[in-house]
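The other protein chains are all here in position, but one chain of the complex has been omitted.
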Amino acid sequence: MSESLLEVNGLVKHFPVKRGLLISREVDRVRAVDGVSFSVAPGETLGLVGESGSGKSTLCRAVLQLTEPTSGSVRFEGREIAGLSRRAMRPLRREMQMIFQDPYASLNPRRRVGQIVGEPLRLQRVASGTELRRQVQGLLERVGLAPEHYDRYPYEFSGGQRQRIGIARALALRPKLIVADEPVSALDVSIRAQIVNLLDDLQDEFGLTYLFVAHDIGVVRHVSDRIAVMHEGRIVEQGPADRVCEQPSDAYTKRLLAAVPVPDPRESRARRADSRA
Amino acid sequence: MGRFLVRRLLGMVAVLFAVSVLAFLIFNVIPSSDPAQRMAGRNATPQLVAAITAEWGFDDAPPQQYLTMMGNILSGDVVSYANRENVDDRIVEGIPATFSLCAGAAVLWLAFGILFGYLSAVRAGGWLDKTLTVVAVTGISIPVFWLAALLLNYLAYQTGLFPSGGYIGLTEEPLEWAYHLLLPWVTLAVLQIGFYSRVLRSNMLDAMDEDYVRTARAKGLSERRVMTRHVLRNSLVPIVTLFGLDIGVLLGGAILIEAIFNLNGIGQYAFESLKGLDLPPIMAIVLFGAFFVVLFNALADVAYAFLDPRVKLESGAR
Partner (left out) sequence: MSKPLLHVDDLRVGFATEEGWVQAVDGVSLELAAGEVLAIVGESGSGKSVTAQTIMGLIRSRNASIEGSVRFRDRELIGGGEAALQRTRGAEIAMVFQDPMTSLNPVYRVGSQIVEAIRAHGSEVSTGEARRRAAELLDSVGIPDAGRRVGDYPHELSGGMRQRAMIAMALALEPDVLIADEPTTALDVTIQAQILRLLERLNRERGLATILITHDLGVVADVADRVLVMYAGKVVEEGTLEQIFYDPQHPYTWGLLGSLTRIDRPRPRRLPQIPGAPPSLLDLPGGCSFRPRCPHEFDRCPRLPGLEGRLAEAPDHLDRCWLAPEEKRECRQVEGRIGLQEQA
């Protein structure tokens, strides 16, 4: 069905473990992504939930061809992109962008905000000079910053603001797909809602499609239309967000959901009494 | 571990080969008087020079010359161009002096380097730290030969407090052995003390900010135990590796110090051979030195893996 913006089939990414005296031979593999299939429709948000070691970060990179898949298919707008050369991928990079987890590590501390956000525009030759500046300042405003922030350095901003800068950078080329890898995990609790709401607004305004990856099921459920649960390199359950959270069918999903602490003391006590009974 | 050592040994052979080829090429390229000419002496006749050239194979192609020389070195037959003595024998004779120098200096520099580094770190910012820093930086900055000459001049020649050079074997006269080596030990150690104390200080200051040090305090350990069993212990690991590398280099001969103090070790032999561009000893000493560097490099890696259980010797596992 070519209606999906992104279609992933049997995606595999293994990392070989090599041993050997003179010649290194592969003795084992780390099966980071072990046969994953899913699709994302245009304008939809697919939430990917998993704990550490589930392979979700590797999956993000493999989908975006930031690391070459071992095997499997990734179709973007119907076109196969798995294993494409760097050159062939270049024009496609305008259509797919990534937001990273750590707002302190993902911005080059030696560059000004304007340069960081404007770099994609420059590299893809979309704009330059004053037009570039104008576009970047527009983006900054759109994500809740001020045009004057163009000339500042990342260290002058808080975590939440830096994440906004990262979002502005991802938006610069008006991509169709944004892969958000734990975009709010490193932020203070009172800021998370702001960023979640911002991503929500931007999705409506720019017609974005999100692959939203996180370990916090609550946040994932809030933003997603559909959810996929990942465990040890495989997707163990997929479906509409509410259904997966309220009526999980997979054992791991059930365990995961049961472990989420409920921020409601009476509810929490009742749940524990139930599980003990 | 076994696999690691075998791998390293194979690597060592490759390194030694490369080093020997490089050394040979370098000295073949340096223009110098025809060795046959020098060997023949003052009243050389062209026939004599030609005869020597043929006998020694100086007219062979360079690869052939290389193979001949390497063969001789490895079988212990190589002979110096300058004075016809057996190079390998001479190296073996020089080993006691060189090794004594290195061992004694190493004990000195480790003891004081660690002590000064520890004190500097524990009292960071205070007057003791500042004083020791000045001492360390001075030690690092002083040119080795100048210090040697200074000590030799004032403590030996002028005041006669120390002997003015020479080496006495350990087995002959232990006290004299130490007495003659005292100034060389100090000279060699000064630079290293400065360096090691700075490195240790820096490592310890970093370690003091680590979370596990905070945990150690939270357990109620005394400050001294926190400093020694946690901060120092972890900070020493890179020092051990550094030491392995330094010793490996020095065992090949501390050229300047041996020459100035006339210790007749391998370093001094190297010094003399270089002056005369005498190729066979140079080649042999280079190989000798390279061997120790590679060996101690490997030992340093083993020690590191032993001291830090997170480090695996094999880089294979992801």
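Structure notes:
A and B label the chains in the order they appear, each numbered from 1.
Note that contacts are C-beta pairs under 8 Å (C-beta built on N, C-alpha and C of every residue); 3 or more make two chains touch, one makes a residue touch a chain.
Fair warning: this is a prediction, and the values are worked out from it, not measured in the lab.
Of the listed positions B:A23, B:I52, B:L200 or B:A216, the one in contact with the omitted chain in the full complex is B:A216.
Only one residue in the set A:V117, A:A228 or A:L256 touches the chain that does not appear here, and it is A:L256. If you put the missing chain back, the residues of chain A touching it would be 51-52, 158-161, 188-194, 196-197, 200, 215-219, 221-222, 242, 245, 255-265, 267-268.
Contact between chain B and the absent chain runs through residues 125, 210-212, 214-223, 229-230, 233-234, 237, 307-310.
Convention: only the chains that are shown with their structure count from here on.
Centroid to centroid, with C-alpha atoms defining each point, chain A and chain B lie 53 Å apart.
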